[in-house]
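Input: one structure, supplied below.
A single protein chain has been omitted from the complex, and every remaining protein chain is retained in its original position.
On to chain A.
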Amino acid sequence: MADLSINLAGIKSPNPFWLASAPPTNTGYQVQRAFEAGWGGAVWKTLGDPIINTSSRFAAVNFNGQRVAGFNNIELITDRPLEVNLKEIYETKKRFPDRAVVASLMVEPKREKWHEIVKRVEAIGVDGLELNFGCPHGMAERGMGAASGQQPDLVEMQTYFVKEVATTPVIVKLTPNITDITVVARHAVKGGADAISMINTINSLAGVDIYSWNTIPHVGGKGAHGGYCGPAVKPIALNMVAECARNAEVGVPISGIGGISNWQDTVEFLLMGATGVQICTAAMHHGFRIVEDMIDGLNNYLEEMGLSSVSELVGKSVARYSNWGDLDLNYKVVARIDTETCINCNKCHIACEDTSHQCIERRVDASGKEILVVREEDCVGCNLCSIVCPVDGAIEMVEVDEGLAPMSWNDRQRALSILNTAEMEVV
């Protein structure tokens, strides 16, 4: 067994799988069931002044028969009194001392409010705090959640208020509903954040019922935007984690959140700089038992890769994530079709013909068999054919060495400017 334990800014857990602050972590009963199933940690459903929720809260986006490709909710923070939550946090931590129990907090952007809740929560014994500056609906209309998370100075100030009194590590949870997440991340760090977590949910409307014309979900015929999560948001979250991870001015550990459904997604987030991950939709779709495969799959992966500890993965792909201007314009791949593996569905042909570069030809080989052939000289290496191909291994994107030295757009611009300068000097 590889060492799956993590240490995120001082918060330790036996594995990197935490439940995100959300409906699954609403009560002690739930979190204890999750810990029994094997979850390494849990961020408690956000504590604050109890709210009133609407009935009809969730909606999902299905895609081609696959349920919950995306998930949308309009549920707010905890609707239970603080003392009830604190009592259950205490009992849970007592029963599972090795697991990470992090309290998510959201109060009005006032110093005394933050001081009060931090002191009360830390008094019963938590491993860390997560400041919810991300919830995009409802709470934001009251100036909390994403409303404060969208203002870098408010993030910095509130983080500072918390850090004035906190004795446990403070994670600042960021909203993706912003132009450049690294700006807010940097302000959180300036305010003293020990770590950042991302992403919270994305503003969304799950759908419209095309027969009743109601929004999905609706509350008595009326809808409001919710927060979007689930597998569909993973690429957005992964990019935001990576952008923060490669930004030297951020420089704090990251807890990755957003569409993580299995151990493979987890590995991707770790490679892109997350120290651990938080999961919600996958658990809501399948129950807490899905963590079994996450733990097992991650362990088997580490063994297969010859790694003894999950921490060895953290950030390994960050240096490979760059700006477009740094990409090598002389690097070339072309599609190559293995006609033995190909099942002749012709999807690559029509995708290339209609929407890319018209370089996959339908031909008949000497034996009369229909085959698909890439005209490599016209292939731009866009990957589209290999993306639409339903059979693994039928289309391979192969590197072609054109004998040119690497040159990025930035290299090219630099070279040109030197050239221009030289010309001017001659003149």
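Assume a contact is a pair of C-beta atoms (placed from the backbone, for glycine too) under 8 Å apart; a residue touches a chain by one contact, two chains touch by 3 or more; residues count from 1.
Note that in this section contacts and distances are computed from a predicted model.
Of the candidates "ABC transporter permease", "NAD(P)-dependent oxidoreductase", "Cytochrome bc1 complex cytochrome c subunit" or "Molybdate transport system substrate-binding protein", the chain left out of this view carries the UniProt protein name "NAD(P)-dependent oxidoreductase". Across the interface with the omitted chain, chain A contributes residues 64-66, 343-347, 349-350, 362, 390-391.
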